[in-house]
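Of the protein chains in this complex, one is absent; all others appear in place.
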Amino acid sequence: MSAARPALDAAALGSQMHELATELFPITRSVAGPGFRDSLDILEGVTGPMERHRFETGTRAFDWTVPQEWVIREAWIKDPAGDTVVSLADSNLHVVSHSEPVHRRMALDELQSHLWSLPEQPDAIPYRTSYYNRSWGFCLTERRRRRLEPGEYEVYIDSDLTDGHVEMGEITIPGSTTEEILLSTYLCHPSMANNELSGPVVVAYMAKLLAERERQPRFTYRLLFAPETIGAVCYLSRFGDRLLERLAAGYVVTCVGDPGDFTYKLSRRGDSLADRAAKHVLGFSDEGHQVIDFYLPRSDERQYGSPGFNLPVGSFLRSTASDFAEYHTSLDDLTFVTAGALGDSLAMLHRIVEALEAAETLEAVLPYCEPQLSPRGLYPTTGALRQVEQSRADMMFLLNYCDGGTDLLAAADRWQRPIWDLRPVADLLMDHDLLRPVQ
Amino acid sequence: MSAARPALDAAALGSQMHELATELFPITRSVAGPGFRDSLDILEGVTGPMERHRFETGTRAFDWTVPQEWVIREAWIKDPAGDTVVSLADSNLHVVSHSEPVHRRMALDELQSHLWSLPEQPDAIPYRTSYYNRSWGFCLTERRRRRLEPGEYEVYIDSDLTDGHVEMGEITIPGSTTEEILLSTYLCHPSMANNELSGPVVVAYMAKLLAERERQPRFTYRLLFAPETIGAVCYLSRFGDRLLERLAAGYVVTCVGDPGDFTYKLSRRGDSLADRAAKHVLGFSDEGHQVIDFYLPRSDERQYGSPGFNLPVGSFLRSTASDFAEYHTSLDDLTFVTAGALGDSLAMLHRIVEALEAAETLEAVLPYCEPQLSPRGLYPTTGALRQVEQSRADMMFLLNYCDGGTDLLAAADRWQRPIWDLRPVADLLMDHDLLRPVQ
Partner (left out) sequence: MSAARPALDAAALGSQMHELATELFPITRSVAGPGFRDSLDILEGVTGPMERHRFETGTRAFDWTVPQEWVIREAWIKDPAGDTVVSLADSNLHVVSHSEPVHRRMALDELQSHLWSLPEQPDAIPYRTSYYNRSWGFCLTERRRRRLEPGEYEVYIDSDLTDGHVEMGEITIPGSTTEEILLSTYLCHPSMANNELSGPVVVAYMAKLLAERERQPRFTYRLLFAPETIGAVCYLSRFGDRLLERLAAGYVVTCVGDPGDFTYKLSRRGDSLADRAAKHVLGFSDEGHQVIDFYLPRSDERQYGSPGFNLPVGSFLRSTASDFAEYHTSLDDLTFVTAGALGDSLAMLHRIVEALEAAETLEAVLPYCEPQLSPRGLYPTTGALRQVEQSRADMMFLLNYCDGGTDLLAAADRWQRPIWDLRPVADLLMDHDLLRPVQ
């Protein structure tokens, strides 16, 4: 990563984010229920109070119906000898999320149809949900499952499925314009760290950085902490029109806690401001980064980018689901996610945000022939020769290129210079009334 | 060639086509005359009755004039000893097509100016025509020509050049819309097999396949059997306005009987539906295929693609004239053309036709957020994991990509999947009212 102008103490922030993830980790979250609300409460310790949006059970949101809330108190299987096979107390992945209550005895054969394990990863407990079908089930390691002996088992799930709400928290940072940037992250998995605690903790700290920003940002920022899929669908059902009118760029932030290279998943448009900013920043910051197709399966960007909305929302991540074997298992824990990776991810997201802020559309105040730089004291005279020449070349480039037709990000791409190096040159020229923003 | 959905028995059809070519081979065809008409009669045995279009001798068609009909009964050269040097009875390539009658004695020196041979291919009789200049001549092998001794020769051509018609046959298969697809092939060479009997026999069987198609096609198909150049020119002079209004795509089909890889010659537009369909099908079917420039010299696509028409007509062939040495000689015979190659060519053309049929423009019925697949029973649950994932990814792709702006062929190209795999997925989604055609 090259030296970025918008510096922040990534190491210190990384440690704080890892601590926050550690606090959130044990909570049994699902798309609706007390675990989700408790998690939002904890995140508010960093972000300050969130605006809470609630969607009642049974409400239609496009093709979807808001599910019931799920409360889980206890869940276990006992073997024929009365020994506990698995228990919610050991891992909240052991019970299929939104399992209905059950208390029965049954033969192993019948039990097997309610058990889920991963033959290829014999030590991992898989993660499984049943939001939209009433059923119940247990997840366990393949190794443990293989040791189950024939006989009568007792299964017990003490849960409630009750009408309530799908809920989400939103932070708004007002900008000097009504154009909006959306950072959307999801928070509904139980004890898994990269997918998905890394996203919420990074976005929470991004909220903090934006709130503490020295100057008011140009854009109005919306930072959304929602359950996956149903959250984005509900949010769009209520606020989609506003996004269609105002959204300049957005990112779904997820899987940003592992030490892999960065990945950017393009928005459906492929050349939106969101895409240009992310590609620019990653291109100048992480040689190993990858840019992937919008149409690959992933997450909430599919809702924002559904054809009726076609919003300029990409996805910012490190390793994708197909890149890491720990995905959707108990192996995705707090050792897989590192403080260093969280810190770097926040720094990179911050850089993308600052690139968006920097990407104004400017025009030359004196567009006919070159202006004279020396009478304005703009000829750099100190510094190494190469720096002086670069600085002069940057000035001359901007004075010619900026004709009000493209923004500074396009200029930086054209000139193959990072926008964090070019923006200060533009600022200097603006101070001398040689460039001005296009209104 | 990968497994294609629209299956047909290529081997059996290949044999039938080779037999048909064998029946047509001996006839002395030219652009106008009984040989051409007899050949159409034979093709009607496969296609059913054709509509015959006739253009009178002397009619102007753009820059061209319809020539006279040619009837040839006998033609030979006798050497000073009275022995026959060449005779029409041995090969109808021996006489220059549309030679005027002659019966004279002359010295070898004078005769030489009426003889044509190929020094580089000493065993081949070249093919030569004189449609638009009154003259006469003989073609023979270079080897035979070298053995000619000085002395007086007798030449005899018993032919007529009389006013009549240029004629062509057309099969129309009505579709559910008035948009048209043109398959144009030419049929005016005497005994040569790849160029050009292979084209007419494949198009004749394509007519049969279309007539026997289970469902009525979307497009109306025009299959044209005409003499080369003058046929296309005459057809355009009468039907060009209709083509300009209705033609969606077209192909000139020729040289499809040799076992070489497929060649697609782009239409003048380069990105027409004809081009997209042919490139898509060949791209997923024949690794060795080549796509060549419209502006290379060839045949009737130059008339359809003349700048005033600029119709979306490419050319479908295997080896091009410059690829095979047998071109326009007696070596282009029924051993050079194989039943297997004819069968494969028909199968490939059929696949292109079905790709055109499949290339509807669809739109998502529920364009806001993703629709739920599981309540509709659309989540594939059986099959190998990779197939299940592919099937789900195909569905999600189509539901997002299909916004009424592009057709299914563009979707398949974007998704890098053969349209014959993607169309059934689209059909399934249409059955569930999730996709619909754009009217």
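Per-chain numbering from 1; labels A and B assigned in written order.
As a working rule, a residue touches a chain if its C-beta (ideal position, glycine included) is under 8 Å from a C-beta of that chain, and two chains touch if they have at least 3 such contacts.
Everything numeric here is computed off the predicted structure, so don't read it as measured data.
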| task | Would you mind spotting which of A:37, A:128 or A:392 touches the chain that isn't drawn? | result | A:392
| field | Residue among A:45, A:58, A:270 or A:367 that touches the chain left out of view | value | A:367
| remark: Hidden partner sits against chain A at residues 363-364, 366-372, 374-375, 392-393, 396-397, 400-403, 414-415
| note | Interface residues of chain B toward the undisplayed chain are 61-64, 132-133, 229, 232-233, 236-237, 240, 268, 295-297, 302-303, 305-310
